[in-house]
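What you see is the complex with one protein chain gone and the rest in place.
As written, the chain order gives the labels A, B and C, with residue 1 at the start of each chain.
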Amino acid sequence: MKALVYRGPKDVRVEEMPDAKLEKPTDVLVRITATNICGSDLHMYEGRTNMEAGRILGHENLGEVIEIGKAVDRVKVGDMVCLPFNIGCGFCANCERGLSGYCLTANPGTAGAAYGFAGMGPYSGGQAEMLRVPYGDFNCLVLPDDAKEKENDYVMLSDIFATGYHATELASVKPGDSVVIYGAGPVGLMAATSAFIKGASLVFVVDSHKDRLALAEKMGAIPIDDSDAGGVEQVLHLTDGQGADCGCECVGFQCCNMHGKEVPHLTMNNLVQTVKATGSIGVVGVFIPEDPNAQDALAKEGKIAFDFGKFWFKGQRIATGQANVKAYNRSLAKLIHAGKAKPSMIVSHELSLHDAPMAYENFDKRTSGWTKVILKPGK
Amino acid sequence: MKALVYRGPKDVRVEEMPDAKLEKPTDVLVRITATNICGSDLHMYEGRTNMEAGRILGHENLGEVIEIGKAVDRVKVGDMVCLPFNIGCGFCANCERGLSGYCLTANPGTAGAAYGFAGMGPYSGGQAEMLRVPYGDFNCLVLPDDAKEKENDYVMLSDIFATGYHATELASVKPGDSVVIYGAGPVGLMAATSAFIKGASLVFVVDSHKDRLALAEKMGAIPIDDSDAGGVEQVLHLTDGQGADCGCECVGFQCCNMHGKEVPHLTMNNLVQTVKATGSIGVVGVFIPEDPNAQDALAKEGKIAFDFGKFWFKGQRIATGQANVKAYNRSLAKLIHAGKAKPSMIVSHELSLHDAPMAYENFDKRTSGWTKVILKPGK
Amino acid sequence: MKALVYRGPKDVRVEEMPDAKLEKPTDVLVRITATNICGSDLHMYEGRTNMEAGRILGHENLGEVIEIGKAVDRVKVGDMVCLPFNIGCGFCANCERGLSGYCLTANPGTAGAAYGFAGMGPYSGGQAEMLRVPYGDFNCLVLPDDAKEKENDYVMLSDIFATGYHATELASVKPGDSVVIYGAGPVGLMAATSAFIKGASLVFVVDSHKDRLALAEKMGAIPIDDSDAGGVEQVLHLTDGQGADCGCECVGFQCCNMHGKEVPHLTMNNLVQTVKATGSIGVVGVFIPEDPNAQDALAKEGKIAFDFGKFWFKGQRIATGQANVKAYNRSLAKLIHAGKAKPSMIVSHELSLHDAPMAYENFDKRTSGWTKVILKPGK
Partner (left out) sequence: MKALVYRGPKDVRVEEMPDAKLEKPTDVLVRITATNICGSDLHMYEGRTNMEAGRILGHENLGEVIEIGKAVDRVKVGDMVCLPFNIGCGFCANCERGLSGYCLTANPGTAGAAYGFAGMGPYSGGQAEMLRVPYGDFNCLVLPDDAKEKENDYVMLSDIFATGYHATELASVKPGDSVVIYGAGPVGLMAATSAFIKGASLVFVVDSHKDRLALAEKMGAIPIDDSDAGGVEQVLHLTDGQGADCGCECVGFQCCNMHGKEVPHLTMNNLVQTVKATGSIGVVGVFIPEDPNAQDALAKEGKIAFDFGKFWFKGQRIATGQANVKAYNRSLAKLIHAGKAKPSMIVSHELSLHDAPMAYENFDKRTSGWTKVILKPGK
């Protein structure tokens, strides 16, 4: 089968690879019809992780079930399914509490597994024609009859819609709340959409890319242009000096200051300032335990110079981590089905698998207008 | 009246001061019968805050109502009352949600007020013969008929019992959980008691003072002697390498390493290591927004070198801040009344107000055996 | 002052009454500019309660502060304020937990007080030119600068918007949920609006009045005409036979079957059928402990023939009671202010106080088109 293979920093290629196949009786085999490039793919693409050369990337996957293992009870051949990026077993101490992003079985020795991801187990990614899905009954979200028509919406349930929503869960967004979101990338925009779904009254989205801020505004959010580092002041001004009721971090450790320099603590310390006392901050932007290629001494050890004194004095809360996609994907699918959510609105490019290397290059450069890319392996 | 007055770093004196009196129709006047010295009094005592000379200290107060304002409906003269250390109004956006520690009225411009505390408003403390209690109907916990007999228990509801309990709330301790607590001072010990009240299966208390660890063990906790910095390893060993289900920080910014040097990030980074993935950490130890007298550059700005990458990767949560005492004091009072909780077990000294300066000196030096001091102004 | 006075069953009159005035230092005096007639006023109007003749009705009130007591700190003369229908003290065991609808102080011997309401204390209602507001700092919601422009929206915060929202809280409505609501009166319609605010995917509103069902449809809900008692079947059909995720009861004890006969258990048993296993039902329709004028033997004692076996077997939950308005009114006011909620859309009549008797008559008869009446005493 054809697949997008990681060959080294900034080197990904579409190659012929062995077909994905069933390996265990609980597996399901899926022919991929839509698979996105994610911002977190770029950490690997740029060589900032220990990703092994030769592996297939891609953790935002949707397709048709073409074969099922003997122990699969629920999923049927022909079902259109969306796959959560995280792989859970369904029976460990974490999965059974809904924490499927921290599965203790699928990636022994760590909490959490994923397709085509550094440090998240040996699983191949789905930027390919086929994908093996472990624990198929647990991991497949079977889609309703508008699955093909709304494919570009449903595929967002594999990661970014669920992840944006997770940010608002971690931040405890409630009806009437004001919310400040750092990052107007795909996840930040999905967090904004999610905040409105939950009844937020005001949503501020902070970024320095004008095209992305324009998308945020189109969604009903208040765009805050931080390209001159004045974002904190603007948000405080718009919230009577108190800060927003809650905040979301949708950038991660590679956040840059106005001079383009990576300053890992920047968004977190700004959130402490722009969220009110007693408010909560949800952090879904990726931070990593060690970053040997970082320039800063603290950053190399995965540490940040965090404004803990102010944070404590304000009695704030932080909740972090990757989304437990299964905790949200059924509910969000209902909203898509009912026409109440349309996450595909952020899609800028729908390309063939063949175009993937070119798409990675543009997405990585933040070329204006490249907001979100969907690859269609079948086309 | 006689009162304990702050005169400067390590200089507190019992002096004759003007009698406390009613100032507003919602005030209540209390004759203090028990008032504790708190670990956070030591931050002021040592000159690490901007406390004004001439102010009366003391925020852990209990006594008898001797006069009430014209607008007071509930509290009666003769009632024995315990006063939360934080002063709330009862009607602001925070108080009405139970966040009385972040009252927006009592200390305008900031969230939160307290008796005799730096930066928490102009209110006099209760290490004195009398105390003015603002918003008396809201702030007084009227005690049951065993108030005098169990005075040394009930007075702990003013702060440390509620604060220790708050740590376990912030850490989301649930029945069956294992809990790791950093700090075996009065608050850490109260957190241990609270964890057991909530049904914890295992409680680890980490400290380097042997007398305090012995008290923790007496309570049923597992003492972890960290005097050789081996605490992290011990806790991991006792939790199959996973870490405890949740954690409590009961030390604060003045935490010291094994060489006695202040290392403000020490307990937090150790907690990230000793709490399992997806676990929560409750932080009630005080951290401050700026600390000009600190030696470390980050510390001067109230920042710590926080292990954010590991924290995020483990999908943990932190919740912080001073206890909203009123959220807990009624329930905890019922446990004292029913004989299910006996917080006075940590009291080491019961002294007259006259002895307060000597008590401050010993408590500040961590003189062995000086765990918790109650002053009895009436005696 | 002029006021609407209850004189007996179906007999209310606008009369000259003594001016409302401050009685305690915590009181606030309000000149009423908008005051609604509520469905629960009809229970009194019809003589189904023990309401005393001579009392002023009206518990949905908004106006301008014209005088404040000496102990009032927060509210100022000139503030436009909306008053929760329930009167809380702010400091009892219930108020301090946010259960201001069950205040233990304002109506001694019972939990809960209200303006102009049978069995809810001696307080006069606000269908009058002036209203005394006890515990003014606690009870007044001070409105923002668009208070006059959006008066017809904000006045709904006194009761029905908060009550409809409470129904969805009690029913645990979450994003993506389907919700079935019994009753398309003002409260049912506000519950539908609230469900959408919370991100419901589908909202079914069951009633037999076509004009009200049309309003529900206009809001985006699916109208279910139950005039032939086929509502249960329709809802089950639209939910794959499972029932909705959650349900709201917005009718109360006077619910009638298709023949116009009062059958108090009707909506509750239908909800048990139309809500899925493990689902929750929020009940804000009024049920009363005794109803001597009822025809049915069980009903006289306030009992219903409840389908408890099916309810238990499905593992459902019921939560009940009047709304704790203060728990919601700040958040909902933010949504009105931001233009995200427009509860005035259900207003059918805006009348002078003088027209109140005529309005009661029409509202009580469910005259077609009489959905919600606002009285404007000042005009």
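To be clear about the criterion, a residue touches a chain if its C-beta (ideal position, glycine included) is under 8 Å from a C-beta of that chain, and two chains touch if they have at least 3 such contacts.
Values in this document were obtained by computation on a predicted structure and should not be read as measured data.
> Among C:Gly90, C:Pro223 or C:Pro264, which one is in touch with the chain left out?
C:Pro264
> Looking beyond the chains shown, say which of A:Cys89, A:Ala171, A:Met190 or A:Cys255 touches the absent one.
Checking each option in A:Cys89, A:Ala171, A:Met190 or A:Cys255, the one touching the absent chain turns out to be A:Cys89.
> Take the complete complex as the reference. Which residues in chain A touch the chain that isn't displayed?
24-26, 69-71, 73-74, 89-93, 96-98, 105, 137-138, 326, 330
> To test your reading of the contact rule: which positions on chain C touch the chain that is missing from view?
Contacting residues on chain C, toward the hidden partner: 94, 99, 101-102, 111-112, 170, 253, 264-265, 268, 277-278, 283, 286-291, 298, 301-322.
> I need the residue numbers on chain B that touch the omitted chain, in ascending order.
Counting only chain B, the missing chain is touched by 165, 174-178, 197-199, 201-202, 330-335, 337-338, 340.
FYI, only the chains that are shown with their structure count from here on.
> When the Cα trace of chain B is superposed on that of chain C, what is the rotation angle, expressed as a multiple of 5 degrees?
That pair's rotation angle lands at 180 degrees.
> Can you work out the whole-Å distance between the CA centroids of chain B and chain C?
Here chain B and chain C have centroids separated by 42 Å.
> Going through chain A residue by residue, note those that touch at least 2 other chains and give them in order.
Residues: none.
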